[in-house]
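Everything below concerns the one structure shown next.
Every protein chain of the complex appears in place save one, which is left out.
What follows is chain A.
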Amino acid sequence: ADSYDDDVELLTIRHQPEGLEQLLARTKFTKTELQSLYRGFKNECPSGLVDEETFTLIYSQFFPQGDASSYAHFLFDAFDADHNGALCFQDFAVGLSVLLRGTEQQKLKWTFDLYDVNKDGYVTKEVTVGNTGGLVGWGHPHGHLPAPCVLQDMLEIMKSIYAMMGRSTETALGASAPAQHVELFFQKMDRNGDGVVTFEEFLATCQEVRGFGQGPSSSSSCL
């Protein structure tokens, strides 16, 4: 009975986006682009809100062989600016605006925020807090003891990316492939070797390693 009531509630929640003018101000899209974006958004989610489950469902359809749910979870968190558990059109449009029309720095910031799973400002490799005291302070430079949970920034991200490829790759490459990849990443990124990557390090490395304008997220090719 509870789930049914919840469903009913979700149906009755309808969210209207803020006006077109305001969105125009907040994003870098043109009016027609916003219109076209909204039409697609509203078609898929008539109620105006995307909850994480629907979001995961939609995103998974692009990766039929793999399991995109974990990566979708991270994406959802990244897009959900106000962290209310549902994506509204503003979040969607603003996020897309950054990704497609933002400056390189803005894009990198967005990516960094994506990697920073626990949103503490640092991208960590992996930290396990447990009774093995040796690892306790390893991930966090300020010496605070993190809350007794598992902090896994990059490893989680990496594992979720690999998961999207599907089970076949996992068995072929072995379970350690993500970890190795994380190692490589940290070797590149972690300038001062303190085990975490700050935004400055990230920015510096990315800007010098390659131009950030290629790939599927180049601005005009999406809309």
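As a convention for this text, contacts are C-beta pairs under 8 Å (C-beta built on N, C-alpha and C of every residue); 3 or more make two chains touch, one makes a residue touch a chain; residues count from 1.
FYI, contacts and distances are computed from a predicted model.
**Student:** Match the chain absent from this complex view to the correct UniProt protein name in "KCND3 protein", "Protein SHORT-ROOT-like", "N-terminal acetyltransferase A complex catalytic subunit NAA10" or "UTP14A small subunit processome component".
**Tutor:** "KCND3 protein"
**Student:** Of the listed residues A:L49, A:L96, A:A163 or A:V196, which contacts the missing chain in the full complex?
**Tutor:** A:L96
**Student:** I need the residue numbers on chain A that touch the omitted chain, in ascending order.
**Tutor:** 32, 36-37, 39-41, 43-44, 58-59, 61-62, 71, 74-75, 78, 92, 96, 99-100, 107-108, 110-111, 114-115, 157-158, 161, 181, 184-185, 189, 202, 205-206, 210, 212, 214-218, 220-223
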